[in-house]
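Note that this complex is displayed minus one protein chain, with the remaining chains in position.
Here is chain A:
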Amino acid sequence: MDALDRVAKPKTKRAKRFLEKRESKLNENIKNVMLIKGGNANATVTQVLKDGYALKKPYSVLYKKKKITRPFEDQTLPEFFSKKSDCSLFMFGSHNKKQPNNLVIGRMYDYHVLDMIELGIENFVSLKDIKNSKCPEGTKSMLIFAGDDFDVTEDYRRLKSLLIDFFRGPTVSNIHLAGLEYVLHFTALNRIYFRSYKLLLKKSDCRTPRIELEEMGPSLDLVLKRTHLASDDLYKLSMKMPKALKPKKKKNIFHDTFGTTYGRIHMQKQDLSKLQTRKMKGLKKRPAERITEDQEKKSKRILKN
């Protein structure tokens, strides 16, 4: 719904801008994350949420009060808050005897839950526990996924897509090479090891520097528990790309196997008798011949008429 297509039109420019920011567009906004504490969230889970908030600043919202809900059974609360704060990614942390140190990561499509994956946290080391220098907030981080498990099962594939969505950050066209500081590394081997490192560029003999890593950020060991994945057709619907954004094919240009590029040109019909060719002086018509030609043409015309 456009801002101008509402029954009650916005009365101020500010309200109009607010609505335009939230409506569906061709090129979408950067996805916001909301971090929610569930009932009975213990210190570990709270610290994980705080670290997540710090990692994803300024595109994140941390709710301070506890929301008593179970996302896998009742999805109205995440949907309500997603609509309120215009967040399409969420992270819900809770703790109880049956599910200790629980973290639910999910994403939304059209303010309804698309995918939700429940992860159990083991061995959490927070940002503040590692006494190193940190990189400024808002830096685009590099993502590395290791392990063949990420392509084997559908669950893991969706988890990989969800994690990419989560930690991707804004899409930029240029990047300052010296400003690449942060790496998030996910390894899948029975459980998922999430480590974050700060990059140190060392001199090497050629242009590309040698990399040394320094452990910086939060490190988690995650165990995959329940999943609530979207059905195939809903997932397909959410992946639909608008025609305008699809890469345009260049027509009439072909490449063959040898690397030669061929092009096809379409011409209008040409009158070949009026074609400009090289003038050969020897073949030029002498005046006597031209007169006889004219006479022949006139006689032909009289015959026809």
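Here is the rule we use: contacts are C-beta pairs under 8 Å (C-beta built on N, C-alpha and C of every residue); 3 or more make two chains touch, one makes a residue touch a chain; residues count from 1.
Following the convention adopted for this analysis, contacts and distances are computed from a predicted model.
Novice: Determine which name in "Ribosome biogenesis regulatory protein", "Transcription initiation factor TFIID subunit 6", "Calcineurin-like EF-hand protein 1" or "Large ribosomal subunit protein mL44" the UniProt entry assigns to the undisplayed chain of the complex.
Specialist: Hidden chain, UniProt protein name: "Ribosome biogenesis regulatory protein".
Novice: Return the single residue from A:L35, A:L55, A:V113 or A:L220 that touches the missing chain.
Specialist: Candidates A:L35, A:L55, A:V113 or A:L220; residue touching the omitted chain: A:V113.
Novice: From the list A:P100, A:G120 or A:P209, which touches the chain that is not on show?
Specialist: A:P209
Novice: List every residue of chain A that touches the chain not included in the displayed model.
Specialist: 2, 5, 7, 23-26, 28-29, 31, 65, 67-68, 74, 88, 107-110, 112-114, 140-148, 150-151, 160-161, 164-165, 168, 171-178, 180, 183, 185, 187-189, 193, 195, 197, 199, 204-213, 215, 230-231, 233-235, 237-242
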